[in-house]
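Excluded from the complex is one protein chain; the other protein chains are retained at their positions.
And then chain A:
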């Protein structure tokens, strides 16, 4: 039995390292990330090649090229949910929380690992997808280059927005502790709820819906501001608040509830 002064102790950096290790030692991580990137690029290229210039017009070029983002939202959201709710369904959470009984460093580390992965990946994917799709769009009304006003901002804004949505999903997973329930809640919040609310005949509701996470992501993804959407700055702020608030709620619940 070894006693006395061992250097072993739990530190935030070590918890981060543990979560990084856990994240990359699951096959589902690699598959989800590869599918996310490939689907976005393939959809961008496919839509670009199929576009004959006779569209309805008024379409934002970045929005058009990144239509695959809808899949990326779900893919990265599921990845976030698996990181938290997945631990409850497998029982892994008991091992995790026995090693780190203070609990909160685990949640922060999971969010950090997901951010550090999703942000560079979506950014790189967008920066490759845009020129790839544009190579098919020369001469059409959607033709644009990376240097055109708003394009880089929209490509980066989309990456930041997707990352924030993934972290939001991770927080929902930590709150609900069940993978299917969390996926349902996430898709409901991002895709269904804004559409349902938009049908209500109140102007204030219409304005509020612009700041819902799914709609805010759309606002972030346009090179030119579209009528009836939030400004990029306001959209980014709204998404930050949604994610921060849900994460804070997840932290509060994690501290109080039994594992």
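Definition applied: a contact is a pair of C-beta atoms (placed from the backbone, for glycine too) under 8 Å apart; a residue touches a chain by one contact, two chains touch by 3 or more; residues count from 1.
By definition in this document, contacts and distances are computed from a predicted model.
Chemist: Name the omitted chain as UniProt records it, choosing among "Chemotaxis protein CheA", "Glutamyl-tRNA(Gln) amidotransferase subunit A", "Multidrug ABC transporter ATP-binding protein" or "Formate dehydrogenase subunit gamma".
Modeler: Answer from the UniProt record of the missing subunit chain: "Multidrug ABC transporter ATP-binding protein".
Chemist: Of the listed residues A:34, A:49 or A:99, which contacts the missing chain in the full complex?
Modeler: A:99
Chemist: For chain A, which residues lie in contact with the unshown chain of the complex?
Modeler: Residues 1-3, 6-11, 14-15, 17-19, 21-22, 25-28, 86-87, 90-95, 97-102, 258-259 of chain A touch the chain that is not shown.
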